[in-house]
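Below is one structure, written out as structure tokens; comments come after it.
One protein chain is absent from this view; the other protein chains keep their places.
A and B are the chain letters, set down in written order, and residue numbers restart from 1 in every chain.
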Amino acid sequence: MKVTIDGKEIDVPKGTTILQAARMIGHEVAPPAMCYHSKLKTSGGYCRTCLVKVAQGSTANPNPMPKPVASCRTEVMDGMVVENFTSPEILEARKGVVEFLLINHPLDCPVCDQAGECKLQDLGYENGSAATRYEFKRREFEVIDIGEKIKLHMNRCILCYRCVKVADQITDGRAHGVISRGDSSEISTYIEKVIDNDFSGNVIDVCPVGALTDKTFRFKQRVWFTKPVDAHRDCKKCSGKARVWLKGEEVLRVTSRKDEWDESEEFICNDCRYEHKRKSDWVIEGPSPVNRNSVISQNQYQHLNELKVQIMKQQKALGFMDLNKKP
Amino acid sequence: MGSEVQGTQTFDKAKRAGLKFSEEAMTTVQTIISHYPDDKRKSALIPVLHIAQAEFGGWLSAETMDYVASIIKIQPIEVFEVASFYSMFHLHPVGKCVFEVCQTSSCWLMGGEDIVKYIGKKLNLKVGETTADGLFTLKVAECLGSCGTAPMLQCGASYHEKLTYEKIDKLIESYRAEGKQKNYTDLDYKNTL
Partner (left out) sequence: MGKKLLIHNDKVPGIQGLAVYRQHGGYASVEKALKTMTPDQVTDEVKKSGLRGRGGAGFPTGLKWSFLAKPEGVARYLVCNADESEPGTFKDRYLMEHIPHALIEGMITSSYALGAKVSYIYIRGEYFYVARILEVAIKEAYEAGWLGKNILGTDFSNDCYVHVGAGAYICGEETALLESLEGKRGNPRIKPPFPAVAGLWGCPTVVNNVETIAAVCPIVVNGGEEYAKIGIGKSTGTKLISASGHINKPGVYEIELGLPVEEFIYSEEYCGGIRNGKKLKAVVAGGSSVPILPAELILKTAKGEPRLMSYESLGDGGFISGTMLGSGGFIVMDEDTSIVKNLFTFARFYHHESCGQCSPCREGTGWMEKVIKKFINGTANESDVDLLWDIQSKIEGKTICPLGEAAAWPVAAAIRHFKQEFLDIARAKKFVDVSHYNRLNKVAV
């Protein structure tokens, strides 16, 4: 099936969604996504950040779709023409979505443990406004433990449902879910229960914001001062392929490996995640690939030269003085 | 819910609390379950929660939800998710008679706000509160489909429509005399005063 996204054409198999097709083309056309997760069935559709305009439904039915559609949940049709970054109305709609996601979200990134690896932070930076128009009190919840090693900071939750889908799809007997409704909705365990199973820690990895965090790592270190490496170990419960976050010789935390879209490649067990915090527990494969634009890459020296060249180019273009040149 | 982790054992408070449907209620529950395919028992959840709420004190405690989960054979969290979504399920104790006064457009146009104020003054209640004797709770509700007979309130299964202050006086008097818990499932509902 041929589909055109922002003027770029690609052939994809039937059943591919617009978002998947866009990701195949590349970052320049791929819409941002907060609630979609490629390893979780029926994920997506909730956050509405990946809305795109379908300017032509298909070759057979060239009519445009009347409303923007969630690209993560809409399958392509042969001859479909999609507008994402090229559509001013989509950019405006996305700006609206970002604003909605932020009106009840604390604007305190400097004290949030997710800072530096937060999808909402990136999204707000790229699509949001500089100031908020929301003048009312934000929703507030207590910070609670919902598992022995999992902290829930509900104020930060954007209700992406990813953690609920992890519990449904990779663990037995889901113990947490979404309760209440509307803007009172919250992630909660059943009264007095906790999430406890071998794969429960994955809810942390799929959380796009700082709502679910790893208690064993919380506030130990800013993520950009750590060095992520891909490593593996023999594990009977999972593949043992993980990302190990180092500070010197110390293992500060273990997570699943994320792909270039920040989505877990494979889920890991709690044994790997919590119980193997010595460097010798792991066979280190090498530095993890980190997006050049991520703040984490400041510790990833392979990008540094490239970055310097870029910055100099930009400064030149803006008429900055070349600080490296001697007067 | 405190910040202390409570451990990992399965709570089975329902068993400890000895909750059990009456024989009559159990028959109704079984009939309801029979309305759905065998592997779709979960469909019976909402109707069964109504019966549970009526049977066990007019609200859904954790014990009640546990018990319903065991009957429907689902996880307790699934019950909690549903019970907390729908406005007719009370997750905290309420009075025997819950006055739900409609406040949406048509009822507002016809004086619904005055009804709330009047009941509040008469029973010395704020919205959401229950009288000290545990008899009356005052709540506001969104459109209950009684727009042509506004203003109105619902109490249990009964719709009380075209309300006036006099009607409210009589209503409170008669409910006080009865002193009975009013449920949505009641068969002896009266839709007029």
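In this text, contacts are C-beta pairs under 8 Å (C-beta built on N, C-alpha and C of every residue); 3 or more make two chains touch, one makes a residue touch a chain.
As the structure is a computational prediction, the values presented were derived from the model and not from experiment.
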Touched by the hidden chain, restricted to displayed chains: A, B
Residue in contact with the excluded chain [from A:G7, A:G26, A:P64 or A:G96]: A:G96
Where the missing chain touches chain A, by residue: 45-48, 51, 66-68, 70, 73, 92-93, 96-97, 99-101, 103-104, 133-134, 136, 158-159, 178, 180-185
Chain B residues that touch the omitted chain in the full complex: 35, 37, 40-47, 49-50, 72, 74, 78, 81-82, 85-89, 103-106, 108-111, 113-115, 141-151, 154, 157-159, 162-167, 184-185, 187, 189, 191
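The rule is simple: only the chains that are shown with their structure count from here on.
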Whole-Å gap separating chain A and chain B, where each centre is the average of the chain's CA atoms: 41
Complex contacts: residues of chain A adjacent to chain B: 142-145, 147-148, 173-181, 188-194, 196
Residues on chain B engaged by chain A in the complex (per definition of touch): 1-8, 11, 62, 65, 75-78, 80-81, 84-85
